[in-house]
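Excerpt of the complex: some chains, original placement.
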Amino acid sequence: METDILCNIFREVRARRPLLHHITNYVTVNDCANITLSTGAAPVMAHAKEEVEEMVGHAGALVINMGTLDTNLGESMLLAGNAANGRKIPVIFDPVGVGATRFRTAFASRLLNEVKVDVIKGNAGEIGVLAGADASVRGVDSGHMGGDPVVICRDLSAMTGATVVMSGASDIVCGKERTYIVDNGDPMMGRISGTGCMAASVIAAFAAVHPGYPEASATALAAFGIAGEHASVRCQGPGSFKPALFDAMAALSPEVLAREARIRQQ
Amino acid sequence: METDILCNIFREVRARRPLLHHITNYVTVNDCANITLSTGAAPVMAHAKEEVEEMVGHAGALVINMGTLDTNLGESMLLAGNAANGRKIPVIFDPVGVGATRFRTAFASRLLNEVKVDVIKGNAGEIGVLAGADASVRGVDSGHMGGDPVVICRDLSAMTGATVVMSGASDIVCGKERTYIVDNGDPMMGRISGTGCMAASVIAAFAAVHPGYPEASATALAAFGIAGEHASVRCQGPGSFKPALFDAMAALSPEVLAREARIRQQ
């Protein structure tokens, strides 16, 4: 990707400060709110059936994360997803724990049938399960996954029409015609709770201002990964890594993003 | 306000350690618990209809925050609010996002009709919406507000009988007969999630021990603002600001509060 594009998407986020409506889990919701602010966007979390459609009306993107799914929350996710489709704002779906229980698998399948999802972001096991590959999920962690991860992402993208993001040591981003590999990030990001969820918020911020979702997603992952790299050199462990991660994301400039991003087209 | 009064209210909080019952949102609830402890009070969060009235029986103040409102939570807020009125303990209401959806606006209106609220705390947009002024709310952020903010606060105070707190670069506190402007605080407080919710917890701690709610609220906002000022000089960004804010609030003494408070009567 061109350096100019990276800079411009990030500048747009900071200039437009898109409102990101999250229907997400109660474990990492505070982290999602704070990474949204550090990225330069504005968070709102609202889940009541009575209001989600109206709240989507204010938003620049919708994040749906099923980390602590239940039946009520699922209904709100479907309502909000349809409202987002109606307004043509991007829907980012994080299928946390899909494959771990039939309940999660059934809901993810229903959501993908009833809502046009623009970006699906998961770990290898979650993306593998959705793609129908030979994969498993243990709790909310990736278990076993067989097969070529790029092929699996491409398959899921073809099945759903969504940009597919598989997080890992290198992140894979597959759109209809383009595949990117993002090599930014730090192992410390896997040692705290919430980085996966936060990545979806950062992607939402970039997708809200840039309609090329593969490029928006790759840029977002590079930005978040660079923040992780910066934070890891200033922390004493996973506890001090988290505040350092918010500091680094807030301090990141479009120019540093352009200089340090490691995005390869495949 | 007299220096003596500031010192004494804060000393009372630390000496009596009031229990603050919160029915609040799941985004910033942990921050509310920790700022309550750092202030010198004790938090309890409980929302089940079956127990809120009994839990209020232990409390020195009740905080109602509708950040992640739903129908069930709303019913519990009404039950708890009535129980708090029955015990004559202060009720602090944070109408997060009122005006953003009809659901929130209707609930805030119902709560103000059915429960005697002692302190209403919101941003300019939220207070403006409640006062029937020309104002808007975008997600949970203040949008546009027209008119003189002090007049709007006085109007809402006259309409409801509550002390009205409008947060901002300078905080406005309007009671029936007295208006205060609090100039403490730091822009960093707007760069993390939760400072608005935390301010309500701090106000509750002070209101629990001092029946002059305008003075209790102004003193609480000065204390919290000073903690923010101290924290901002010791942090590297919004991530490290939050732990520093809890440190600073816990380290704040009544004497430093009295010396550094910037409260003007208007």
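Annotations for the structure displayed:
Read from first to last, the chains carry the letters A and B; within each, the first residue is number 1.
Rule of thumb we're sticking to: contacts are C-beta pairs under 8 Å (C-beta built on N, C-alpha and C of every residue); 3 or more make two chains touch, one makes a residue touch a chain.
As the structure is a prediction and not an experimental result, all values here were calculated from the model.
Here 2 copies of the chain are placed, and the complete complex recorded in this file has 3 of them.
In this section, only the chains that are shown with their structure count from here on.
Averaged Cα coordinates give subunit A a centre that lies 33 Å from the centre of subunit B. Residue ranges of subunit A in contact with subunit B, taken from their complex: 19, 21, 26, 29-30, 33-34, 37-38, 42-51, 54-55, 58-59, 234, 242-251.
Note for the complex: subunit B touches subunit A at residues 25-28, 30-31, 67-71, 97, 100-104, 138-141, 191-194, 235-240, 242-243.
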